[in-house]
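The complex appears here without one of its protein chains, the remainder shown in place.
Just so it is clear, A, B and C label the chains in written order, and each chain counts residues from 1 on its own.
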Amino acid sequence: MTHHVSTMLDTYPKDLGPVSRDTLAACIEACFECAQTCTACADACLAEDMVADLTGCISINLDCADLCAATGRVLTRRTGDNPGVTRALIEACLAACRACAEECERHAQMHEHCRVCAEACRRCEQACADLLAALA
Amino acid sequence: MTHHVSTMLDTYPKDLGPVSRDTLAACIEACFECAQTCTACADACLAEDMVADLTGCISINLDCADLCAATGRVLTRRTGDNPGVTRALIEACLAACRACAEECERHAQMHEHCRVCAEACRRCEQACADLLAALA
Amino acid sequence: MTHHVSTMLDTYPKDLGPVSRDTLAACIEACFECAQTCTACADACLAEDMVADLTGCISINLDCADLCAATGRVLTRRTGDNPGVTRALIEACLAACRACAEECERHAQMHEHCRVCAEACRRCEQACADLLAALA
Partner (left out) sequence: MTHHVSTMLDTYPKDLGPVSRDTLAACIEACFECAQTCTACADACLAEDMVADLTGCISINLDCADLCAATGRVLTRRTGDNPGVTRALIEACLAACRACAEECERHAQMHEHCRVCAEACRRCEQACADLLAALA
């Protein structure tokens, strides 16, 4: 999907400003991917026989999915200029990705979906950190 | 809708923790109301003859709608415990509501939808501030 | 919230077309309320000791919440004219509300959150049916 995200950024009719296009595209892509993966991990946890032990994981999965979806949309929009809002949202998204990764890593050896989800969360956490640094 | 939000909080089968139920319900309600109002304001701006002067307003309206919708969902979920994520998200939502209110207030005299939207944003900003104080 | 939905419809700068404003406002309001209630019911089910018996309920709760949220947003937008899309979406939303109500009604006597959620789903199902009839 990075390809499509970058392609759309290239078609933006006005100046995109000083932010690195690659860093921005990588973060948008990571947010959409993480939203999908966390939605899938919540559902896979729900299908496990031991679901009663996974309710905390399901809950942070759902929160992380909602936050990544909102962040992916807000970052996609380049019109208007609210750097304070963008920065606060990326920080919240980074915190959700970290919390979800830590939770999933606890059962990564038992549940393959948690292992894959933890990786997607760590990638998105890093992409958020990179974008925050680029915006500084 | 506050009534329904409170009713559902009352049915939660486990302890809701130390947070004031009324403060929480008020913030959830304000988030859903603000998400709807900002979506409507973006659409009303789009229908104005002078839409070219309102693109910044439309953009922050859409961002604020996405942030309020995500915050309303995350606050609705009481299972799991990620106070750091919740706090960062409320702060981002508060920042978006403030930015959207400031933008809408600039054309509140000319556009009734911006006047009503600014009020919804200010209510949600305050509800976020109240909840942050209650969580401290 | 109906009050705020109606107020925003009143500020729309162009003609809203032949649809009854009250029927439309009632459906938008029901969609947002149902999205919140289903999100809360999924979370309350997750907090039940017998969560393993409620995974089907959680899943349809989450689907219904997503569909109601999308329908509430699309119905809020009055600019542009895609009656076929709107009609198909309301039909899908109505089907989700009915399925979620039927599932929740099965454990309404045991779980108060399912009883309240079933009522919200039935209200939204009816509001969707009313709007479909008004659009015919």
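General remarks:
In the analysis below, a contact is a pair of C-beta atoms (placed from the backbone, for glycine too) under 8 Å apart; a residue touches a chain by one contact, two chains touch by 3 or more.
All values derive from a computational prediction rather than experimental measurement.
Among A:A44, A:C57, A:I90 or A:C121, only A:A44 touches the chain left out of the display. The chain omitted from view is touched by exactly one of A:I28, A:C64, A:A101 or A:A118, namely A:I28.
Contact residues of chain C toward the unshown chain are 55-56, 58-60, 62-63, 66-67, 69-70, 73-74, 77, 79-82, 84-85, 88-89, 91-92, 95-96, 99.
Residues of chain B in touch with the missing chain: 43, 46-47, 49, 51-52, 55, 58-59, 62.
In the full complex, chain A touches the hidden chain at residues 1, 4-5, 7-14, 28-29, 32-33, 35-37, 39-41, 43-44, 46-48, 65, 69, 72-73, 76-79, 111-113, 116-117, 120.
The rule we apply is simple: only the chains that are shown with their structure count from here on.
Overall, the chain located most centrally, as judged by its C-alpha mean against the mean of all protein C-alpha atoms, is B. Chain A and chain B touch with mostly matching residues; of the residue numbers seen at this interface, over half occur in both copies. The geometric centre of chain A is 21 Å away from that of chain B, both derived from CA atoms. Those residues of chain A in touch with two or more other chains are numbered 55, 58-59, 62.
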